[in-house]
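The structure under discussion appears below in the form of structure tokens.
As you look at this complex, bear in mind that one protein chain is not there, while each of the others sits in place.
Chains here go by letter, A, B and C, matching the order in which they are written, and residues are numbered from 1 within each.
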Amino acid sequence: MIIQDRMTVTSQRQIAQNIFEMKLNGKLVGEITSPGQFVHIRVSDSFEPLLRRPISIASIDQEIGEMTIIYRAEGRGTTILSQKRTGDEVDVLGPLGNGFPVEETSQGETAILIGGGIGVPPLYELSKQLMAKGVKCTHVLGFQSKDVVFYEEEFSKLGETHILTVDGSQGTAGFVTTVMAELGNDFATYYSCGPMPMLEAIEKMYAGKKGFLSFEQRMGCGIGACFACVCQTTERSEKAYIKVCSDGPVFPAGVVAI
Amino acid sequence: MIIQDRMTVTSQRQIAQNIFEMKLNGKLVGEITSPGQFVHIRVSDSFEPLLRRPISIASIDQEIGEMTIIYRAEGRGTTILSQKRTGDEVDVLGPLGNGFPVEETSQGETAILIGGGIGVPPLYELSKQLMAKGVKCTHVLGFQSKDVVFYEEEFSKLGETHILTVDGSQGTAGFVTTVMAELGNDFATYYSCGPMPMLEAIEKMYAGKKGFLSFEQRMGCGIGACFACVCQTTERSEKAYIKVCSDGPVFPAGVVAI
Amino acid sequence: MNRLSIELPGLSLKNPIMPASGCFGFGKEYGQLYDLSLLGAIMIKATTLEMRLGNPTPRVAETASGMLNAIGLQNPGLKGVLEGELPWLEQFDVPIIANVAGTETADYVEVAKAVSQAPNVKALELNISCPNVKAGGITFGTDPEIAKELTRAVKEVSSVPVYVKLSPNVTDIVEIAQAVEAGGADGITMINTLIGMRLDQKTGRPVIANGTGGLSGPAVKPVAIRMVYEVSKAVNIPIIGMGGVTETADIIDFMSAGASAVAVGTANFVNPFICPQIIEQLPAKLDELGIHHISELIGRSHRL
Partner (left out) sequence: MNRLSIELPGLSLKNPIMPASGCFGFGKEYGQLYDLSLLGAIMIKATTLEMRLGNPTPRVAETASGMLNAIGLQNPGLKGVLEGELPWLEQFDVPIIANVAGTETADYVEVAKAVSQAPNVKALELNISCPNVKAGGITFGTDPEIAKELTRAVKEVSSVPVYVKLSPNVTDIVEIAQAVEAGGADGITMINTLIGMRLDQKTGRPVIANGTGGLSGPAVKPVAIRMVYEVSKAVNIPIIGMGGVTETADIIDFMSAGASAVAVGTANFVNPFICPQIIEQLPAKLDELGIHHISELIGRSHRL
């Protein structure tokens, strides 16, 4: 169930250039049903900035009722968020949307998780849950440069992890597809989150394979009521536009026209 | 000279119901020339709320470069101000306007200082400066009720102090005029700051006496450029409107039409 | 006695608070969050004759204390609304105001006729002010003669009272209001969004794919209040006011300006519980103002 929760900041730290990891505690955590769901955060009690900010859930700890988000402080909303301190309260709406289907990969099978930049965070909880059920995960994580790489160690603990940077300042130089080509097609499922051009390249490269992609779109309500966040499907019908916030953000490969 | 200073909050405490005393440190203090001048405070780095808030200077300590303001947290601007903590920086423009003329009362003479509610603060620095030059001060301070009385002790240390409350919950019951009538006319100068009806009553009661009144008006710029803060003079000429921010806020009795 | 009840043509409102059209879909999403029967009414998303896919994305952009949108009237069309949306809403004890849009008079008439017969639709809201579609919409809302004729045509076929939604993007909104009143409108809803634009800092191109969008949120409230004030002094039909409501105090302002009820749009996105929260807070607010029944507020600003 979607709830509006005043969550408490239990930790906030900068983990890369302009990249922050924030831990939040509250009963909303108990409502999270799958990795890849997101929350809609009101960064200020005033109406300026006006809109909530959609941020993926990066990991959850049901035992202590805590979730982690990882975000880039870029515009005015996320900058205000980055100034919150331990103990501050934040108005969070969620959990929202449909996440990555863990059930689509069986015990013993291999899954490839491909993340780009600020699309990496939701893959972390996904990987944890896949590993927990006995899926072997390979991570391919692309970043702009060394300065903005994060969570290499965390992912490495869960499985084989390939880091790429566009400028070659860390890991392999190039885009995620560089490594993907080498890894071959010997896996059951792929899961991905990142910028549009990356998702497009991946879908093309893995044509015919079972895959799940997470999309981004500018949002109003975040719950499916305002029709702001639509993306076009490959179908030409009443379903030609689907909503990223409530129908997605994760869709099976082939559903969204990219 | 008017400067824009990022002053540091050195203390903030609630001294009565919704009434806060804040101490600010910065080089602006060095520019203050007379009691009754005010500062124009930007309560937030965002443009919401948009306008600065005019607040009187309640006292100054040139030695340590500190000034005190006393304000009621009422609307959204002053409420934000009341949430500042020691160490926070506040954008302050000032000192602004022309304060109370200390030189208009000579050593050995008596001055009556009459304040109403949130008009009381500037009288404190005035009284300190008058006392310092050997003027005998009598304070008549009116408040709504016991809950919002402040600085009784501080004023008492400087001279005879009469506290009034409208509801009689502290001091004499009634308006400042009640006590003023008893005090008689045996003084050199009167100085006053408070709500319009109070200033009107005082000017009438002390007709013919030398007096100085501090006025309030909604402000834009605070420095004399926008013509927002005018009040009407008793003259009918080009000078029919004068600016509270730069011509005032203190005017000799009889200048402003009330 | 209910201190919040308001009677308007076709609408017996338990309270004067309702979500604005386009900011609440057809109720399903908010219906997961709270009991929709709490609301005074619901203004559903615009319905057009045929299904519409709306505009390309991005469709929204944030501005200072406001937002721009160019959704482009995406909706499942008349048939979809009648069969897929309105029946679901029947489970709630809440009157529905159906927002009707079109490209030409015939569309409006056909949609109005059909949708006004749905059992829970108690009033129509004629959308002559959508700034985000190429044809129709706002073009009907800027010419008094055209607005009047459209109102008249829709009134002829509607089984329920007709409210006309005005655009603020005009030189003289009073003139338009008087024209729709002359055309037989039972009420006015106002304001729709102001036309605005935001550019991308890097490229200089509009952020919203449609180029321009409709400005809503707290930023527009002073314009909305001014227009409600002016129109309410000039017409004899009730006004449902809107534009920038975010808190209970704003309801007082709109009703003081002359509105008989108030719609909440953009604020639903920021705080999905805003409508029930305002409804809950209203009685205490009335106490604070020393007012017994909320209707006493209506048009307070006109009196001296």
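Observations, loosely collected:
The rule is short, and it goes like this: contacts are C-beta pairs under 8 Å (C-beta built on N, C-alpha and C of every residue); 3 or more make two chains touch, one makes a residue touch a chain.
From a predicted model like this one, the values you see are computed outputs, not experimental measurements.
All shown chains touched by the missing chain in the whole complex, by label: A, B, C. Screening C:Leu38, C:Met51 or C:Ala64 against the full complex identifies C:Ala64 as the residue touching the chain left out.
Among C:Pro58, C:Gly72 or C:Gly244, only C:Gly244 touches the chain that is left out of the view. Residue positions on chain B in contact with the hidden chain: 1-2, 4, 42, 47-52, 93, 217-231, 238, 240-241, 246, in rising order. The missing chain lies against chain C, touching residues 63-66, 68, 142, 169-172, 194-199, 201-206, 212-213, 215, 217-223, 225-226, 229, 244, 249, 252-253, 256-257, 289, 297, 300-301. Interface residues of chain A facing the missing partner chain: 47-48.
In this section, only the chains that are shown with their structure count from here on.
Among the chain pairings, A-C comes first (most C-beta pairs in contact). With chains reduced to the mean position of their C-alpha atoms, the one farthest from chain B is A.
Look at where the CA atoms of chain B average out and do the same for chain C: the two points lie 47 Å apart.
Distance between chain A and chain C, defined via averaged C-alpha coordinates, is recorded as 36 Å. Each of the following residues of chain C touches two or more other chains: 64-65. Within chain B, the positions touching two or more other chains are listed as 47-48.
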